[in-house]
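This part shows chain A:
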Amino acid sequence: MELSYYPGCTLKANAKNFETSALAILQHLDVTVKELEDWYCCGVCFSQTQDNLMQQIAPVRTLVKAKESNRRQLLALCTMCFNTLKRAIEFIKNDKEKRDTIHQFMDREDTKFYGDEVEVIDILTLIRQIGLDKLKAAIVKKAVDLKVASYYGCMLLRPQEIAIDSPDDPVIMEEIITHAGCENVYFPFRTECCGSYQIVSEPEIVRERARKIVGSAVKNGADLMVMLCPLCYYNLDEVQRDIQEEDATFQPLPVLYFTQLLALLMGLKPDLQDFRLHAIDPRPVLKRKGLL
Partner candidate 1 sequence: MFEPKIVAFFCKWCTSAGADLAGTSRLRYEPNVTGIRVMCSSRVDPEHVLDAFRNGADGVLIGGCHPGDCHYQTGNYQTLKRVKLLKQMMTDLNINEKRLRLEWISAAEGKRFARVVDEFTAEIRQLGRIQYTPL
Partner candidate 2 sequence: MSKNKTISAHRISSDRIDQLHEISGVNVYACYQCGNCSAACPAVEFMDPTPHQVIRKIQLGFIDELTTSETPWICAACITCTVKCPRGVDIAKVMEGLRQIVLRSDFEHGHLCDIDEKMRKKLPQIALIGNFRKTIL
């Protein structure tokens, strides 16, 4: 299996442990990922306007590069990138008139992108495609009664047309977690927004969200929480420190990238993961559960 890979900016900067762990597990599962030779920022937030086509060009440029790579699937690890790229494909596919206008703008590219040539894929769907049995076979470490809260956030589930699973009641993360030998913790806030980019200008919104989401996972007995978005990660990990400062009774919860947990369960060298980057140190719980 071979596919293109689009890292996006954050995975090359603040979320290195996400990238290294993800690439390590994929290699372990015999999947070859080839980073696009030349890529641009995806634009982060898909523009929701009808009349401003300039904003759509950033993701389309990347999709052109993916098309030129001659590989059908394009892996986007960061869910923000996944959402933006996948919505760009929908946009290009469904509005011929606007597609033509975008093509006119993009006079420096030789390749024209029409929407069907590239499939953007997230790592959860990819693991499903690789096969849950294969995943199960790759797991070597037995986690001792590890209760995992899977947090989806927004970008994998909304809007409906790009959702990888039911927006109301998704199961894909839990399914993988079960196959990896851990116990699932259902918590009602697993699909709710963390506050997103409002961390920049309205941090109190994010604090409120983090308190609810983390609190709900803790209440339902989670030992740790896993996720796939570097922004959710920041909002739910780093922000816990701010909450702790305000509220001594707050019970923190270690947060990991989904792929970090899988890498540990596969017995891959823990030193490829820099646990010092975590605001809430996951090492005590990982040790307790036999993963370190």
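Methods note: contacts are C-beta pairs under 8 Å (C-beta built on N, C-alpha and C of every residue); 3 or more make two chains touch, one makes a residue touch a chain; residues count from 1.
Regarding selection, all candidates are chains of the complex that A comes from, given by their letters.
Remember, it's a predicted structure, so these values are computed and weren't measured experimentally.
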| item | value |
| --- | --- |
| Complex partner of chain A (touching, any copy) among 1 or 2 | 2 |
| Chain A to candidate 2 touching residues, read off their complex | 8-10, 13-15, 41, 43-45, 47-52, 55, 78, 80, 154, 157-160, 163, 167, 192-193, 195-202, 204-205, 208-209, 230-231, 233-234, 238 |
